[in-house]
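Step one of this worksheet: look at the structure below.
Of the protein chains in this complex, all but one are displayed in their positions.
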Amino acid sequence: MGKGRLEAFSDGVIAIIITIMVLELKVPHGADLAALLPLLPVLLSYVLSFIYVGIYWNNHHHMLHASSVVDGCVLWANLHLLFWLSLIPFATGWMGENHFAPVPVAFYGAMLFMAAVAYRILERALISRNPHNPTLALAVGKDRKSLISPVLYLAAIPLSFLHVWAAFAMYVLVAVVWFVPDRRIEAHLKP
Amino acid sequence: MGKGRLEAFSDGVIAIIITIMVLELKVPHGADLAALLPLLPVLLSYVLSFIYVGIYWNNHHHMLHASSVVDGCVLWANLHLLFWLSLIPFATGWMGENHFAPVPVAFYGAMLFMAAVAYRILERALISRNPHNPTLALAVGKDRKSLISPVLYLAAIPLSFLHVWAAFAMYVLVAVVWFVPDRRIEAHLKP
Amino acid sequence: MGKGRLEAFSDGVIAIIITIMVLELKVPHGADLAALLPLLPVLLSYVLSFIYVGIYWNNHHHMLHASSVVDGCVLWANLHLLFWLSLIPFATGWMGENHFAPVPVAFYGAMLFMAAVAYRILERALISRNPHNPTLALAVGKDRKSLISPVLYLAAIPLSFLHVWAAFAMYVLVAVVWFVPDRRIEAHLKP
Partner (left out) sequence: MGKGRLEAFSDGVIAIIITIMVLELKVPHGADLAALLPLLPVLLSYVLSFIYVGIYWNNHHHMLHASSVVDGCVLWANLHLLFWLSLIPFATGWMGENHFAPVPVAFYGAMLFMAAVAYRILERALISRNPHNPTLALAVGKDRKSLISPVLYLAAIPLSFLHVWAAFAMYVLVAVVWFVPDRRIEAHLKP
């Protein structure tokens, strides 16, 4: 089964997810700069989620590029990942509109955790379908980042109730760590 | 006529359908967990529809992959299927926001029935255009699942008025049956 | 310049246009069939516009398939067509929510007229860029349908104020005429 249509469909869904988040930035009624002030938390949460969804697209791109074949399990593992990513706009809007209140910030972390778990499942499904693919094995074999991220998301959930900005800082930290593209895969892919 | 653009357009429409459903999950005003409670039925109906649209994409993918050529009839049969799928977000939102009241649950079944009929018509259009394609013939020839599903959807419509969760259970049952990818086609496609 | 990305972008925009129209079908508050009744005109206008956008996609697909090369003029003629098509959801919603009042029905005809003119301009741009392409010349050379349709749309505009359903019947009539795929192109494309 070709991976082309899986990539195209994922691109479509991720493109829509990353774009409909901006619909939460509702056009304000006032025409002065003060009218934009209440939107700042919404914009901040949008920026963070834009970067997260961008990271997922980026890594999804790399991982599928390194894979040769896909099967039914991969298709469903991919849809499972897209499901959790599709809840990111909701979590983003809830966090932003409530000005980073503890429960929405914890909920955002829970959604990031579920997406990270789903990504891990997709990784496993791809490896079990492409067992002798050295690029893919190298890409995900020693992937410490994808092991540590879920732990940090989980830690951020109780932290939201103690000090909400510490939890937010953890989300930013994980994003920064992932922002750096996976040099190992890219180095291996280069001719 | 190439099938590439038909696949690309269908991927686009299905990607949008599966993603705009999440817009029915309206960001609540409260910032506590209690604010999420009224959204649980909406989330439950979203999960069910996400799986259904995922199944349609999955099988659509398999069926077109097995086909060699398409014609004007196939294009219109495909648009007809996309039309009924495009009503799924509406039916999902109506069912979820009314907490699985009988009429919306029956209406949801009617939409699933129409989509199943439209899928069957597309199947027939593809077979009549690709008469000597053994993969496609094998894929849809003995397709008991696609014969039984519309019957179960039809049965769920009156059942919604007797016992609404029995009707819902039938939708879940059909989804589970379809969730298992069509082993026969995949087995045949493997080299 | 390759035409692949032009097709992909147009597919994306048309897929979004055809799908966001369904967002005008707002989920009703009631949970009985009576709650769906006020939506019937909205659904009727949705069906008509779905078929129109489907026809445009279909013919766009054929016309670009028959073309070999595109240039900057074609890109802008294509964006011009997409602009008028992007106003179809607005015109559809206005017509449906006002239960086919004369002004919205006339406005809908004006939008169809502009889209038809834009399609004609795209046709001319493609022919002037592909002057020696016999498939394309055959496809659009004697295209009586695309000459008559704008005349009928124009005629429907005053007719809306005399007898609104006669104007609506004209839109249906043109859709039916176009629904039949262009046999000449397909016949020529067949090996």
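Should a chain be cited, it is by its letter among A, B and C, assigned in written order, with residues numbered from 1 in that chain.
Note that contacts are C-beta pairs under 8 Å (C-beta built on N, C-alpha and C of every residue); 3 or more make two chains touch, one makes a residue touch a chain.
This one's a predicted model, so the numbers in the text were calculated from it and none came from an experiment.
Undergrad: Consider the whole complex, including the chain that is not shown, and state which of C:46, C:94 or C:108 touches that chain.
TA: C:94
Undergrad: Identify the residue among C:44, C:75, C:121 or C:177 that touches the chain left out of the display.
TA: C:75
Undergrad: Touching the hidden chain in the full complex, which residues of chain C are there? Just list them.
TA: The missing chain touches chain C at positions 1-2, 5, 8-9, 12-13, 15-17, 20, 23-24, 71-73, 75-76, 79, 82-83, 86-87, 89-90, 93-94, 97-98, 101-104, 107.
Undergrad: If you put the missing chain back, which residues of chain A would it touch?
TA: Residues of chain A in contact with the hidden chain: 7-8, 11-12, 14-16, 18-20, 22-23, 25, 27-29, 31-33, 36, 47, 50, 54, 57-58, 61-62, 65, 179, 181, 186, 189.
Just so we're on the same page, only the chains that are shown with their structure count from here on.
Undergrad: Express in whole angstrom the distance between the two chain centres, defined as the mean CA positions of chain A and chain B.
TA: Averaging C-alpha atoms per chain gives centres 26 Å apart.
Undergrad: Where the centres are mean C-alpha positions, what is the separation of chain A from chain C, in Å?
TA: 37
Undergrad: Going by the touch rule set out above, which residues of chain C reach two or more other chains?
TA: Where chain C meets two or more other chains at a single residue, that happens at 12.
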